[in-house]
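Got a structure for you, questions after.
Note that one protein chain of the assembly has been removed; the remaining protein chains are unaltered in position.
What follows is subunit A.
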């Protein structure tokens, strides 16, 4: 039986706003298709070898203090392992706080700048306690070309993602490709119309919600990419009954008066 190992970044430190929903979605969609699934927490007790052993990585958001604790831990061999995984194409979904730590740095509203791993060419800055958080429903069109193409092939239509953003920090992209363009909501910074980032096979986004339950084709893309890389063979996933996700998406498009 083929096995999928999900690496979950610091579950007790980085899991705000239901981000474990992404872990649950990948886990179930693989289990329902008969794959064996292991969820491996990548926390302070884990080693660089643990990080190297996973097939897909999920990271969530964190409070500022927790983010600091994570960055103190993710140093040396562990940081190298993380960098190597992402550079070598291990797929992952990183929400809110975790893209901030994959970038160059994050400046919290109060306190010191937190250095990131510098894997993604982006910086995030919290403009201060008195600035409004970016909160609300979010719809984006995936524009990262390779991902957009893959998703369009899987679904037969242009890939739109539905989520909920909730962040104080603003992200500016360097040379890294954006994940998508904002159709409804604020995205990276509320100014340039970009949302998230896409690098190798890492998806970075401000979209909680969580992202994957209402965008199941992204979950399938992650599973497929992970298994293809691991077993070096083409992977065909059985279709699942996604009627509830379709209805949830349609209800949100209708409410936001977004016509696609």
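The rule is short, and it goes like this: a contact is a pair of C-beta atoms (placed from the backbone, for glycine too) under 8 Å apart; a residue touches a chain by one contact, two chains touch by 3 or more; residues count from 1.
Here is the rule we use: contacts and distances are computed from a predicted model.
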Field: Protein that the absent chain corresponds to, by UniProt name, given "ABC transporter, ATP-binding protein", "Quinol oxidase subunit 1", "Biotin-dependent carboxyltransferase" or "Lipid II isoglutaminyl synthase (glutamine-hydrolyzing) subunit MurT"
entry: "Lipid II isoglutaminyl synthase (glutamine-hydrolyzing) subunit MurT"
Statement: Among A:36, A:63 or A:88, contact with the omitted chain is made only by A:63
Task: Among A:5, A:40, A:229 or A:248, choose the residue that contacts the chain missing from this document, as touch is defined above.
output: A:248
Of A:46, A:98 or A:166, the residue in touch with the unshown chain: A:166
Message: From the list A:24, A:154 or A:235, pick the residue that touches the absent chain.
response: A:24
For subunit A, the residues touching the chain missing from this view: 12-13, 15-21, 24-25, 28, 31-32, 44, 63-66, 68-69, 110, 129, 133, 135-136, 164, 166, 168, 208-210, 213-214, 240-241, 244-245, 247-248, 251
